[in-house]
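Before I ask anything, let me first share the structure, which is written out below as structure tokens.
Up next is subunit A:
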Amino acid sequence: MIIITAMSLPFLSKKPIDLPPIVSVELIQITDQTNIPFAPKAKKIIEKIKEKEKKLTTEQAPPKIVKKVKPDAVPLPDEKIDKIKKIKDKKQNPEKIDNKVKQVSEFEKDDLFDPNNIAALIDKSKVESAETKNKTDKVTQNQEKNADFTRLTLSEEDALKAQIFGCWSIPLGLPYDEDLLVRIKLQLKPDGSIIRSEILDHARMNKPGQGFYKVLAESALRAIKLCQPLRVPSTGYERWKDLQLNFDASEMLKG
Partner candidate 1 sequence: MNLSNVLKNGFLIIVASLVLTACATQKKASTGQMQGDVYTGTDTVEYLASGVPDRVFFATNETVLTTASRETLRKQATWLRKNSSINVVLEGHADERGTREYNLALGERRANSAKDYLMTYGISSDRISVLSYGKERPVDSGSNPLAWSKNRRSVTVKAN
Partner candidate 2 sequence: MLLLFLLPSKSFALIEVDITRGNLSPLPIAVSPLAIDEKSKENFNRILTKENIGSEISIVVENNLKKSGLFNPLNKDAFLQKPEIANLKPRFEDWNLIKAQALVTGKVTFVDEKLRVEFRLWDVLAGKEMMALAFTTTPSNWRRVGHIITDKVYERLTGEKGYFDTRIIYVAEEGLKTKRIKKLAIMDQDGFNNKFLTLGNELVLTPRFNPTNQMVTYLSYFRNLPRVYLLDIETGMQEVVGDFPGMTFAPRFSPDGKKIIMSFAEDGNSDIYTMDLENRIVERITNHPSIDTSPSYSPDGKYICFNSDRGGYQQIYVMKSSGKNVKRISFGNGLYGTPVWSPRGDLIAFTKLHKGKFYIGVMRTDGSGERLLTENFYQEAPSWSPNGRVLIFYRETKTNSKGEGFSAKLWSIDLTGYNERLVETETDASDPSWSSLLSN
């Protein structure tokens, strides 16, 4: 074995290479690490989807015209108190998995649920069918008798889907071959604004190795916020006041 130093090799610069030392990083929060392969997407397929995307967005009606926001109806939680609490929580604690879980649930309950408000807001004037008439009599107590439609009509569903498609920024680089379905349960006001949103298996968000799930869940929540008020049908509030959205990006990512 020949060992040659920098001085004896004419092709090496004499100056020792001055590379900065590794930065010392004090991590305040530890993030999960995963090794899941992400979705490969063929160029053409994406382009095709993008084409479809364009069509979709152009088909969309501007949401604001449809809905009137009733400001007095929006329950406002005491945001300031919430914030201060959060900042305190953030005090540099590297092991805060418990805290994180707490935070998530806090986040979901951002807006407080007020049943009285809902009852007051039901738009009775437009209830026409026999089934829903039945509902209006007993408003909240007797739900089991009321709901019979387990679906929205196709056009209703399409309108809602089209709206959310436009709001949802799919996190690029997610794996497509993972079980990445985020189910969000919403409680809605008649105007389509959100009273409450809940990720159905939100515990998964903070499990190690579920970084992609968390990213997808957060993007779904952002989409809902951005779309608010949702483009809901103008009738049949009882039918859709609880609504579940299933976010699944695999089709888009796979192409």
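Quick note on selection: all candidates are chains of the complex that A comes from, given by their letters.
As a convention for this text, contacts are C-beta pairs under 8 Å (C-beta built on N, C-alpha and C of every residue); 3 or more make two chains touch, one makes a residue touch a chain; residues count from 1.
As the structure is a computational prediction, the values presented were derived from the model and not from experiment.
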item: For subunit A, as assembled in this complex, the candidate in touch from 1 or 2; value: 2
item: Touching residues (chain side subunit A, partner candidate 2) in the complex; value: 1-6, 9-13, 16-29, 31, 33-35, 37-38, 40-43, 46, 49-50, 52-53, 56, 79, 83, 86-87, 90, 92, 103, 107, 110, 130-131, 143-152, 157, 160-161, 164-174, 185, 211-216, 218-223, 225-226, 239-240, 242-252
